[in-house]
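Heads up, one of the protein chains got dropped from this complex, but the rest are sitting where they should.
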Amino acid sequence: MTKGELKMAKNTNIRISLPAVCFVWQIAMIILFGVFIRYDEESDTHWIEHRRKKNISTNLENDFYYRYPSFQDVHVMIFVGFGFLMTFLKRYSFGGVGFNFLIAAFGIQWALLMQGWFHHLDEHDWKIKIGVENLINADFCVASCLIAYGACLGKVSPVQLMVLTLFGVTLFAVEEYIILELLHAKDAGGSMVIHTFGAYYGLTISWVLYRPLLSQSKHLQGSVYHSDVFAMIGTLFLWMYWPSFNSAIADHGDGQHRAVINTYLALASSVLTTFAISSISQNNGKLDMVHIQNATLAGGVAMGTASEFMITPYGSLIVGFCSGIVSTFGYLFLTPFMEKTLKIQDTCGIHNLHAMPGVIGGIVGAITAASASESVYGQEGLINTFDFKDAVANRTVNIQGGYQAAALFVAIAFGLVGGALVGGILKLPIWGDPADVNCFDDDVYWEVIVHPNMNHATSIPDV
Amino acid sequence: MTKGELKMAKNTNIRISLPAVCFVWQIAMIILFGVFIRYDEESDTHWIEHRRKKNISTNLENDFYYRYPSFQDVHVMIFVGFGFLMTFLKRYSFGGVGFNFLIAAFGIQWALLMQGWFHHLDEHDWKIKIGVENLINADFCVASCLIAYGACLGKVSPVQLMVLTLFGVTLFAVEEYIILELLHAKDAGGSMVIHTFGAYYGLTISWVLYRPLLSQSKHLQGSVYHSDVFAMIGTLFLWMYWPSFNSAIADHGDGQHRAVINTYLALASSVLTTFAISSISQNNGKLDMVHIQNATLAGGVAMGTASEFMITPYGSLIVGFCSGIVSTFGYLFLTPFMEKTLKIQDTCGIHNLHAMPGVIGGIVGAITAASASESVYGQEGLINTFDFKDAVANRTVNIQGGYQAAALFVAIAFGLVGGALVGGILKLPIWGDPADVNCFDDDVYWEVIVHPNMNHATSIPDV
Partner (left out) sequence: MTKGELKMAKNTNIRISLPAVCFVWQIAMIILFGVFIRYDEESDTHWIEHRRKKNISTNLENDFYYRYPSFQDVHVMIFVGFGFLMTFLKRYSFGGVGFNFLIAAFGIQWALLMQGWFHHLDEHDWKIKIGVENLINADFCVASCLIAYGACLGKVSPVQLMVLTLFGVTLFAVEEYIILELLHAKDAGGSMVIHTFGAYYGLTISWVLYRPLLSQSKHLQGSVYHSDVFAMIGTLFLWMYWPSFNSAIADHGDGQHRAVINTYLALASSVLTTFAISSISQNNGKLDMVHIQNATLAGGVAMGTASEFMITPYGSLIVGFCSGIVSTFGYLFLTPFMEKTLKIQDTCGIHNLHAMPGVIGGIVGAITAASASESVYGQEGLINTFDFKDAVANRTVNIQGGYQAAALFVAIAFGLVGGALVGGILKLPIWGDPADVNCFDDDVYWEVIVHPNMNHATSIPDV
């Protein structure tokens, strides 16, 4: 059997399925957008009349000017941050950044619809009115699917990823509705809604799709020198813009301002503990790029829920301190344990970067909420921060803490159950996923030029 | 004849010409700036008096705060976006990103003058008063020359590129004046003014400079693994920040807001159709990085004219849908056809990414303008969006549509005629351009360290 035949032992031809999915779903988007999606009053040409009616003195009060810089930062995190973070494999950089691009571009459209139906459906005309905040929320929603992709990186076909995203966005919208609207929990940066859900969703899918013979592609399951530098582009853009992520949809004014400070500090702190644990764990104290690329971000994840709260600057440092340690230890001990014992193959280590810090973030949020007080927040500040209005006007901070904790369980449950269901669907032998021996190889789904003088083994870049 | 002599068969020594051009032109800029350019009232220390006089309540009403975030995004597109998109060649990454840097840095200065003379010359003191909007427009102007560079990538000397930029900016300013001021056409994101003009300008130059023996450097006219990843940096920063490009000089308030939403959606849609066509066109459905790097951006180009209009969210999706398809088909069929039959060598495929989507954008803009109505826009909204004031106070939307169509022809005509003239100038044998065998090789204009153990053939990175 030649190399080519061996590769095709499993049918990875996606020439029909991928175009079909892209075309049909995109056309469906157009139809559904035609039926449901309209500009909101701030992005409609009637804004000028709306301004006069509401006595708004300046165009600057258009939410666009409050949120657009943060939106663009979040947008960079989704496409360059997540995308380049997944280029670290020596021969799967195209798939890492390219499929991330594909599913995010689809996911944001579907998210505008799903989140719109649940959160923004106008009761009068049954339309969804969108503005810049919806774009941010769509990016947020898609982030959970990109996290899930991290667990499956290199082992699934782009068609499977589209399915993962379709269901992921759907589940997300429901989960988000339950957590934010029904439980009235706060989660500005999505420790629970985005990270915890996304991570358990991806891990469960990876568990269902367990590949016992994955070691056959072990020679490709690592980085080379330059692919590690590419991944640092992703790491740094995630790290730098995380304050925007956690503040993008926070309250105007002090809410956004405080979320930035808290996240900035938590991130800085987790860098130091990541370097510490990485160094202490190796002979001669040598650092491991995998830790630096990932665990340094744990502080941002863990600050997602409490970023708006008066957690205090040193509180933020403590959160980053702990999450950097937990995350790095995860890479050292938990990932190998999970692969061996729990049969969960987690390519990017999302359990360490998103699941555990996400859970920490949820717990920190619950505790911080429960211990909030009027003496610290001020009477109005407390009401504003927790939105103790209307139906929840009489909620106490203790009860709020309880609901925060409940929200964490909802996120985990949605991840586990949703992942199991979607994993089952993705296990069907129709999606063109690669054989174990061809995992982590761009050659399966991309036209890759292999130098003619090289045989397959040496065509892998060594540096 | 040794390798060195063979390479020098054509004189590529630019040791006199490049420094001379850089020095003389930069000194000319200083003199012209000294004569003509001043701060405008919002960037002058008299702003505080101006505020009092105009009864402006807050510093935030300084246009700086409306436009600076968008300006920075556009700035990234010009230097990192266009620059890295052109690093895809295996051995011309220095030239791609480096010459892009040089000509953009020169072009923005010259554009401030040219656009100032045509649009912003103060009738009282004959000075050009600049502020942040001028900086954005200068970046826009230069974009057209960077697009033109894309057609010539690897085949021209930096001196030629400086000449291309000098005339390109000049032509742009005239064309822009005709389209925006005389025809009073709308083109916030420059589908016509920037993309259509720039693409036909570059294609015509490339046609005049046709190299029949270009196949001699065929071994360099392709990518390697890591250069394709570098190019994705350019692609993604262009893609992510395109909403800022199309909204940067749109109307304050709903204008900028709507332009962002429309562009965001068109871009998302063209990603899916690009992946679809790329996959369907290859054996086994394998994706081609060239398509992903370029055609995914077509939606942004095609939304340039209509971004401010009430094209509706699903209208934006349709525009992206079509332009992604057209652009990818262009790479598959038109580029080879143009090279073989029309003798147009288009290194980056700008015909597919800028010319065709630009024309689509112009047509979409004309149709959308012609079908605008008071019932959709509101009376004031219609006037604001199309600036139906002063000399054009009585213009109807139908007539506006006609002028939009006329503007498209002006852009094409300027590109074709200007390109022919400038191509003629660039054909003179004095500019130090490389021989056919030395095209796409950084070694001609850059100090490149070649490993001593390698001969020329194998010094090309294989991965």
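Each chain gets a letter, A and B, in the order it is written, and its residues are counted from 1.
Operating definition for what follows: a contact is a pair of C-beta atoms (placed from the backbone, for glycine too) under 8 Å apart; a residue touches a chain by one contact, two chains touch by 3 or more.
For clarity, every value in this text was computed on a predicted model and none was experimentally measured.
Asker: Where the complex has a chain not shown, which of A:L121, A:A268, A:L342 or A:I425 is the residue touching it?
Answerer: Final answer for the missing-chain contact: A:A268.
Asker: Using the document's definition of touch, tell me which of B:W207, B:F230 or B:Y331 contacts the absent chain.
Answerer: Residue touching the chain left out of view: B:F230.
Asker: Can you say which of B:W47, B:Y177 or B:F388 touches the chain missing from this structure?
Answerer: Once the missing chain is taken into account, the touching residue is B:W47.
Asker: On chain A, what residues meet the omitted chain?
Answerer: Touch set of chain A with respect to the missing chain: 57, 60-61, 65-66, 69-70, 73, 222-226, 228-229, 232-233, 236-237, 239-241, 243-244, 252-254, 256-258, 260-261, 264-265, 267-269, 271-273, 275-277, 279-280, 282-289, 292, 296, 310, 312-314, 317-318, 321, 376-378, 380-382, 384-385, 462-463.
Asker: What chain B residues would touch the chain not displayed?
Answerer: Within chain B, the residues that touch the unshown chain are 12-19, 22-23, 25-27, 29-31, 33-34, 37-39, 42-49, 51, 57-60, 62-65, 68-69, 72, 75-76, 79-80, 83-84, 87, 91, 93-94, 97-98, 101-102, 105-106, 108-109, 130-132, 135, 158, 226, 230, 233, 432, 444-449, 451, 453-454, 459-461.
The rule is simple: only the chains that are shown with their structure count from here on.
Asker: Determine the centre-to-centre distance between chain A and chain B, using the mean Cα coordinates as centres, and give it in whole Å.
Answerer: 32
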